[in-house]
Structures are given as C-alpha cells and as structure tokens.
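Yeah, one chain of the complex is gone here, protein chain that is, but the others are all in their spots.
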Amino acid sequence: MTDDCIPMSRRTLLTGAAALALATAAPGAARAQGGPIRLGTLTPLTGAGGSYGPSMRRAMEWVASEVNAAGGVLGRKVELASEDDQTNPEAAVRAARKLIDVDKVAAIMGTWASAVTTAVAPLCWESKTFLTTVSGSDTITQLPHQGYLVRTQPNTHLQIGKLGEFLLSLKVKRVFVLGAQTPFAVPSQKRLGEVLSAGGSELIGGLVYDKDKTTFRSEIDQALKARPDMIYLNGYTPDTTVLMKELYKVGYTAGKVAQGYAVNQKLLDSLPAEVTDGTYTATPSPAVDSAGYKRLAKFLGTADLDPYSCQCHDHISLVLLSIARARGEATGTAIRDNIRKISQGNGIKVDSAVDGLKLIAQGKDINYEGASGPCDFTEIGDIVDCKIRFDRAEKTKLKQIAIL
Amino acid sequence: MEGYLVAMATFAALYALLALGLNLVWGMTGMINLGLVGFYAVGAYVSALLTKKAGWPMAVGLVAAMLAAATAGALVALVTGRLRGDYLAIITLGFSEVVRLVASNEIWLTNGTDGISGIPGPWRGQVAPATFNAIYLVLSGAAVAIVFLAMQRVRHSPYGRVLRAIRDDDQVAAVAGKRVMAFKVEAFALSAAVLGLAGALYAHYTSYIAPEGFVPLISIYIVLALTAGGTGSNAGAVVGAFLVVFFLESTRFITAGLPGLKPVQVAAVREFLIGAGLIAVLRVRPSGLLPERLPRHAPPRTPSGGR
Partner (left out) sequence: MIEVLQLLINGLVAGTILAVPAIGFTAIYAVLRFPNFTVASHATIGAFAGYVANTAFGFPAWAAVAVAFVVTGAAGVVNDEIVLKPLRPAGALTAAIAAVALTIVLENVIRFVWGNDLRGYDLPIRRDWQWAGIRVGPQQVENLAIAIAAMGALFLFLAFTRTGKAMRAVADNPMLAGIKGIDADRVARLVNFVGMGLAGVGGMLLGLDTSIDPLTGFRVILSVFAAAVVGGLGSIPGAVVGALTIGVAEELSLLSLAPAYKTAVGFAAILVVLTLRPRGLLGERAF
C-alpha cells in the first residue's frame, strides 16, 4: 500500500461519515468489512435426515479448513456457525433466525428436507442471506427468492423423469406409489404418471401415508389390491424400513423401487437380505471421477460418498469462490451476483475451492465443476442437468445397474 | 443480537396471549384446556388462508381467526362442558391432535405437511427486516396489553365472580340459579378467541406455518407458564410466559457448554426440564409465583376429588 497523502476535504469527510452510517445501518454491512467470513450450516443432525446431516456438516468444515490453511479468502479466515434443523421446519426457522441475527452469516448452506427449505427460504431472501440447499421439491425454486437460492439436487421433475425412464426400461406395466406426506409426494406421482403413460405403462394408483406411524398394514393392503408389478416407495428411511418388512410378511414378490436416501446402506444393514433383495434404488450420481470427489472420499474415509455430502462440499466451495470473485464482499447479495460467474461459462475448469481461489487472485475466470456434478445453474437456481444412478440391492449390498 | 432478542420477545408476547387465554378458562372457570395449541392452529390457518389465498387484509384475517377459534371453542365446550376436569384434560388434548391430523392430511385445504409459506405481514418486504420485526413486536405487545386489560375487567366484574363460583363448585352455582353450561361455553369461546388471535399473529409473524409446529408440547409450555406465574392471575400469566420463553431459549446457549451431548439429547434435556419444572411448581407452590389475591379457602377442587 502506497503512502498516499489524501487531503481531507470537507466533502470527503462527509461522504466518509455517510458511508459509515449506511454501512452500520444496513444489516449485511458488518459482514462485508474485514474480519472473518462467517457462513452458516443448517443440516439435519437429528430426525429423518439424521444419517446425512453430520457428514454434510463435516464436508463443509473440511473445505473451510482447507481454505484457511491455504490463506483464507483474500486473507480473511472462514468461520462456520452450525445448527441442527432436526428435519423439522419449526426448529429450522428458529435455528435460521439465530444464524442470521446472532451469527450474522452471509450464507446458510445444506438444508435437506424440502419442508425445512421452504420454511427457511423467506427468512433468507428477506434478510438477503444466500441459501444453498440439497432439497428436491419443484416448488422450492419457484418461490420468489430473487436469486438468493440455488440447489445442487435435481428437482422432482428431472429426478422422477429419469426414474420413469428406468422403470420403462425394466418393462414394468403396473406401478403403484406409496408416498410419505411430503411436499414432493403429489408432484412425484403426477410426473411419474406422465412419463409412464407416454411409454406405454401405467401408474395404477398412489397413496400418501403419515410417516410417523409404526405400522402400515392397511396401506399395504390397499396397494396390493391394485395388483402392481412394481411399487415405488417414496418415503424416508424409518417408514421405508417398516414398509419393506410388511411387504415381505405379506408375501409380495414383485418389484420395489425407492430413492437412495431412503434405502441406503444403513437400512440394508438393518434388515435381513430376503427382505431387501431385488429392491432398486435411484440416486443422483456424483461426479465420481472428479478429483474433488476423490479427495472428499479420502477425508471422510469412505469409498462410497452419499450425494448430499458431495453437494455440501460444492455449496461452500461455490459460496467462497463467489465471495472471492466479489473482491471479498461477504454478503448474500454479492454471492447471488457472482455465483454464476464462477460456476459455469468459459473459464478454466477447477474442482476445488483452493485452486479456484488461487486463479481468481490472479484475475482469471474459472468454471467450478463440483464433486456432485458440473454445478451449472438456471436462472431460478435449479441445476441444468444431472445423472441419476440406479442400483439393485443384492445380499444387502448395492450393485450398480444403470446411469441415466 | 438485538434482532434475536426482539424475535424472542415477540414469541414471549404470543405465549403470554396463550397464557391469558388459558387463565380465563382454567384459572377463572376451572376448566383445564390441554388442547390450547389446537385453537392456536385454527387461528393461524384461518388467517393465513384468508390473507394468502383470498387476498383479504390482515385485520380481517385476525378477526376471522378469532371468530373461527371461538366457534371451535364453543363446540368443544358444548360437547365436553359437563365432564370432570381430568376427563376434560385428555379430551382437549385429543382435540388438538385431531386438528393437527386434519391440517396434515387435508392437503387441498392446508397444503398438508408442506405448510403454508409466504403469509403476508404488515409492510413485509417494504421495510427492512429489522424494522418489520420491531413493528411486529409493538403490535404483539399492544395485543397483549389490550387482552390483559380486558381479562382484568372480566376478573373484577360480576361475570368474573360467577366464573370463579363455577370453578370452585359448579353445583352450588347451579343451585344459585346460574345457567352453568351457558357460562362455561361462553368462557371457553372467549378464551379460544384469544388463542386464535395469538395463532393468527404467529402466522403473520413467521410467514410460514406447518402442522408440525402445533404439537401438544406447546400446550404444556403454557400450562407451565400459567402454573409458575400464578393460576388465576393475569399478571402471573404474562410473567410466566416470559419465564418459559427465556428458559427455552437460554438452554440453546447453554448447550455450547455441554459438548458431550448430541443434539437429540439436548432436546430431550430441555423437554425433561419443562415437565420436571411443572411438577416442581405443582409440588412447591401450587398457587404459582403471583397467585390470585382474592380470598380463597382451598385450592381448586373438582367435585369428586380424591381425598
């Protein structure tokens, strides 16, 4: 910094005073100045999503520590404030309030359940806090979020579209949907019906159940009355566990398919093989070949990463790179205005925040390709495309069948 | 930090309204209502739906919420009014659970577990969030003040005396020529209106409501608030509500000092303390911190007490 001698004219003084007053009055201003960059993580440490929340948070903590070890963002350290959304919108809103008002974070990252994201989103866009989520429900990006929201998970339209394609490839004719009460229950059913009938099969029926019960005898009876050859279990792990046991008890031998976050390794380990064998699962396919994925896998100590931890790794990387691109302005607005400049386009491809920060410091343009996929966003915050991987459970292990 | 304190003070004001409502039926009339949260939910949903889906102004929503809740309260009282206190406890609890079930399952009306988001609020989006929150705190505080004054007037009026007579021994009141059922239904409806108002204010404040937010535990918080503050006393209701909110939120910060516990365990400890707190208050000071300052001979008894 050169030792300039700036004559302090009256106008400069007044401008400076006004700027200072504005800066302290505007809610985000304090975050924009020097000092640490504060970001918030809001993941399901307990509740239906409780098996993912902790590793989602650890993925973000890891990126933060890597970036800090390499000198931070433009010399500023990254600080994370973490809260548990309990997979419950009520608790999530109060936790988000605390992150925004007390911790004064520039971004909240990681919300998992669609109901949680729908509840927290208005708090974020009103306070100009950026929100990154792994929720899939279509309605989320249709909210009036003014650009303060992106998601790295394929939306229901995309996901179910590919599921329908896969089921058609298996030549099933009569599909029945057993869905938990969630925001995506009805849209999923509709979309699946469209895709199936376009391909010559049929969605013969669907039922929405209350996921907090411990028995689903009557629901199963209703489903089986329709004589399906494939049942789509559209719920979460706890209720899907009970449903699979009951389907076995009742002697159902035709096809079962579920989302990968419901029928995960934990569920497969908790049930005997006879109960789960033959179940198909659908999971957004992370970019397993990317260096980012491999490094994250090494850190988390597992060869088979869940898609949410990969996405959270990308969330924080994208946020930090956006802040760097905005010359260190750590506000939700700055992130909103810069995220697409570093996530897509013709810049140099990078797959880690550390590498990206180095290039940005040199004034270069970058295109971040994440551990979960290319991370290219549409105007309303959806990802442009995504690959879905289909597995089948065999002797309590998942075997890959196709990637669509 | 101020934003957070303002938010918590607003929640305390809403809980104070609930406690005042409970005081009218329980403290003054002797009818326990463990289904408070059901009327809270009715008020919240009615106002949310009218303002968001039908586009009506918030003031209309508030009034409609109060009317809807009062109607529900009158119905519940008509059906259960003759029941003993202990039966009434579980029935009213069941009522609030049924309300929650309906809210979760009648998706065409309430959006189910998805909840209703984007509920309008006074000048929301036109002023900075901090300003909105401050405005809302003033609004809620005003509501508390108005309801408090109204309840005080009830308490000191002949109407209030009849209610207390019914509380203490409704057979005597009946013999004295008072139409006990009519009074009970009226008191319950009036109380429910206050609960519905609190619910509507809650909806417009948070801009998002969902069935999961209306659980029986909240009714227990309010019972604790009233019992701790002083059953029968309106000032006690307000004080108790603030104590409960303070307690609930302070545990959030204490958890930082208890690193060994998992989040679900912290939640369990918090709920444990609420239940234990209520038991402790019942044991130590059944009349609460700010008890009624009216001459009484014995703690409230139901006709067939178990002595």
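Going in written order, the chains are labelled A and B, and every chain counts its residues from 1.
Operating definition for what follows: a contact is a pair of C-beta atoms (placed from the backbone, for glycine too) under 8 Å apart; a residue touches a chain by one contact, two chains touch by 3 or more.
Being a predicted model, the structure only gives us computed values, none of them experimental.
Enquirer: Which residue, A:Pro144, A:Gly251 or A:Gly301, contacts the hidden chain when the whole complex is considered?
Expert: The one listed residue touching the chain not shown is A:Gly251.
Enquirer: Out of B:Leu5, B:Ala59 or B:Ile90, which is the one that touches the chain we can't see?
Expert: Among B:Leu5, B:Ala59 or B:Ile90, only B:Ile90 touches the chain that is not shown.
Enquirer: So which of B:Asn23, B:Thr51 or B:Ser104 would be touching the chain we can't see?
Expert: B:Ser104
Enquirer: Consider the whole complex, including the chain that is not shown, and state which of A:Arg217, A:Lys298, A:Lys349 or A:Lys364 touches that chain.
Expert: Answer from the full complex: A:Arg217 touches the omitted chain.
Enquirer: Can you name the residues of chain A that touch the chain not displayed here?
Expert: Residues 46-47, 50, 209-210, 212-219, 221, 238, 241-242, 245, 248-251, 270-272, 274-275 of chain A touch the chain that is not shown.
Enquirer: For chain B, which residues reach the chain that was dropped from this view?
Expert: Residues touching the hidden chain, for chain B, are 32, 34, 79-80, 83-87, 89-91, 93-95, 97-98, 101, 104-105, 217, 220, 223-224, 262, 264-265, 267-269, 271-272, 274-276, 278-279, 282-283, 286, 299-302, 304-307.
In this section, only the chains that are shown with their structure count from here on.
Enquirer: Could you put a whole-Å number on the gap between the CA centroids of chain A and chain B?
Expert: 37
Enquirer: Which positions of chain A touch chain B when the two form their complex?
Expert: Residues of chain A touching chain B: 27, 45-46, 50, 84, 86, 88-90, 93, 97-98, 100-102, 114-115, 118-119, 121-122, 126-127, 139, 143-144, 181-183, 186, 208, 210.
Enquirer: Sort out for me which residues of chain B touch chain A in the complex.
Expert: 1, 3-4, 7, 101, 104-105, 107, 112-115, 117-118, 124-125, 128-130, 132, 206-208, 210, 212-213, 252, 262-264, 267
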